[in-house]
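Of the protein chains in this complex, one is absent; all others appear in place.
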Amino acid sequence: MPTVGTDEHELLVTGRGRFIADIAPDDCVEVCFVRSPVPHAGIRSVDLGSTQATWGAELGLQPLRLEAGGMVTVLWHPLPTERVRYVGEPVAMAWSTDRYAAENLAEAIFVDYAPLPAGTPLHDAAPDGVLFSRAVDSGGLDEAMAQAHLVLERTFKTARQSALPLEGRGVVAEHDPATGVTTLWTSTQLPHLVRRGVAHALATDEDSVRVMVPHVGGGFGLKASLYAEEIAVAALARRLGRPVRWIEDRTENLLAGTHGHDTRIWLRVAVGQDGRVHAIDADVLSDVGAYSVWPGTAGVEPATAALSLFGPYALEAIRFRARAIASNRCPVGPCRGIGQNAAVFATEQMMDAIAAALRIDPLELRRRNAVRELPWTSPIGRELDSGDYLALLGRLEEASDYQGLLGQRAAARTEGRLVGIGISLFNEISASGSVDYRRRGVTSLPGTDAARVVVTAQGRVEISTSAADAGQGHADTYRALAERELGLRPEEVEVIEGTPRAARTAAGPSSPAARLGWSRASSRPCARRPNRTWSPAPTSPTSTIRCRSIRVAPTSPWSRSIRSAWPPTWCATSRSRIAGGCSTKTWWRGRCAAPSPWASERCFSRSTPTQRTDNS
Amino acid sequence: MKVTVSVNGRPWSGEVPARLTLSDLLRDRLGLTGTHVGCEQGACGACTVLADGEAVRSCLLLAVQADGMQLTTVEGMGAPGRLSSLQAALLRHRAFQCGFCTPGFLISATEILGSGRRYSRQELRELLSGNLCRCTGYEPIVEAVFECQR
Partner (left out) sequence: MKLPPFEYHRPAVLEEALGIMAEHGDQARPLAGGQSLVPLLAMRRVRPSHVVDLHRVAELQRISVAGGRVRIGAMARQRDLEHDPRMPGLVRAAIPHIGHFQIRNRGTVGGSLCHLDPAAEWPAVALALDAVMVAASVRGRREIAADDFMLGPQTTALEPDELLVEVIVPLGDEGFGFAEVTRRGVGDFALVGAACHGSAVAVFGAGPRAQRLTAVEELLRSGSGSRGEIAALAATEIQATDELHTSARYRREVAARLVGAVVDASQTSGGLP
């Protein structure tokens, strides 16, 4: 969604939203993809059947690769020319004035497949099919197992799913030969990474690709990967010199929209007599389909699952192996909860198994095992920064009338009805950013986000992030934060996401621009935080300061001082500094480059204590 | 083939191929993109419109079959700043997130409310089950429609 005013909701409830299928530039052609009907085959030849069709060999797309710790690097060819690896993989495309006619032309395309025998490895670089592997051992596992009062072993499986957003995927691309810029509208959750990936595949620089995000009718992770279709449509727009549009139908969405989960967890636990789980040994295996998704990687599901096992419980030793296996299925990407669904399922089922084996009440068992004092670091270094799990269990017991439920269960069972009580205690990984990416050894991608708060010359406040709303209500959230932290009224705040005006993630940490930004900022005394690097310094009079690795702080002393220092009205003099408290705080933890003398906007930073600078 | 319809009170006439669906006619020829297409199988309900006052799946009607019909789409229900009472109720109850399913729900709810009957929440849940939502979990939608019953 581009600029979001407070009447955004009224747009959606009156059907005036602008979703990808609602965008149709003049002179636009509509694309239909031809997809592999076989799970694994060589491509012998392609007969395009008409002049309004093309395939990978003609479009000259660059393959993409992902490098990350534990990953086997395989190439992903967006429109393969030699081999197809799953049913639904896009191979060729036809275009016409509408989708009806494009489907007719697509039917005229004949791809000659040479099916490969079952068991043929999908990627030469991974002969055993393992695309990702990571093993972690805190130490002490074998001793814990040997000394345990009880050792239980179980295998748990979660099925392959689709995140199934109600709105499918879609792309509209337009190329301007005068500027060399290709503009994509795409129903995505990752506009900046799509831009990066499309630019790479088209062998052009990121500044030559713009990505705009319309209203998105749900993503749930299915729209959090780069797709071959996005690349292909962009390439075709450049070739045809006309806007190109592709709107997927539900069959395509089910076949070729990334799948989720499909993870098997073998779990062995060492338990004390009192039900305390001392150690876990796990093997996590995910069937991640034919390719490593970009940018999530094949590791996103199994690694997240492994790291999430027994999340809220205080263990002493952990050992796990997490692997992603390739198969001739649609690639698995992020899907609502990612590996945490599989991990929590395995964890909580195992807890119930322990409770049954030791005849301990399941809720009580969780109380005995929950981490008591936070912050806490797990045996493998996972940090829990805040929370009160015991209090949470207490509230759960009360709110659910747990004792009452036990009574109901007993009564039902005497009647022969099988009634059970399910309990689940879990925590969820959040705030994953560049630090995590580096820790995971992801070097292909920065893993950063950007946010920007700008006071315009007209006295409005613009909040912008590099994220893209897919129905989660970003605008409402930012406005609520602005109200709480800065005392602003919702109608004073504009929210910008998904357009070139939005805050952009910058190039990698080693870019020269970043170094320049660093050096500018270092002229001011600031609180330093390690592992943060900064985006390019402003280069134009109207440019804004950008900061990275944003975390929104809870209410802090800084924010209270802002509310009192900051006047609700603004001085609107153009191109000059705007009156008001220079804030300490709070949107940003970490350092932010100081406002440049010529900027007409102000960025909040923690670098200076509360002060008022008058412009009069 | 020639088709003449009345859409939200306005007449429209034109030549259409026989295989064009009503949903595509409304969206692509009339520019009424508020009617959304989610499955093209009649299962999700996002494309629901009123045809002569009855809620139907516009993806399962041929445009040529709509000849002579009075159609109502979400655009005929209210506008920003001039919401219908049902739309205002959905807004109050936060009964939508991404907004993709919303027009279909509005149309289906219009037929349900038009019966004049007062349904229980459970009955409303069943009546509204012909529209899918992947965001809200349905509760606020049921509450909003329940509240609108006179």
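Order as written gives the chain letters A and B; numbering starts at 1 within each chain.
One rule holds in what follows: contacts are C-beta pairs under 8 Å (C-beta built on N, C-alpha and C of every residue); 3 or more make two chains touch, one makes a residue touch a chain.
These figures come from a predicted structure and were not determined experimentally.
Visitor: Shown chains touched by the missing chain?
Guide: Every shown chain touched by the left-out chain: A, B.
Visitor: Going by the touch rule given at the top, which residues of subunit A touch the chain that is not shown?
Guide: 99-100, 103-104, 249-251
Visitor: Even though one chain is hidden, which residues of subunit B still touch it in the full complex?
Guide: On the subunit B side, contact with the omitted chain comes from 1, 17-19, 21, 24, 40-42, 45, 48, 51, 54-57, 59-62, 64-65, 108, 111, 126-127, 129-130.
Here is the rule we use: only the chains that are shown with their structure count from here on.
Visitor: State the interface residues of subunit A toward subunit B in the complex, per the touch definition above.
Guide: 7, 9-19, 21-22, 24, 98, 100, 164-168, 215-218, 220, 249-250, 470-473
Visitor: Give every residue of subunit B touching subunit A within the complex, in rising order.
Guide: It comes out as residues 17, 19-20, 27-28, 33-41, 44, 46, 73-75, 77-81, 83, 87, 90-91, 96-103, 106, 132-135.
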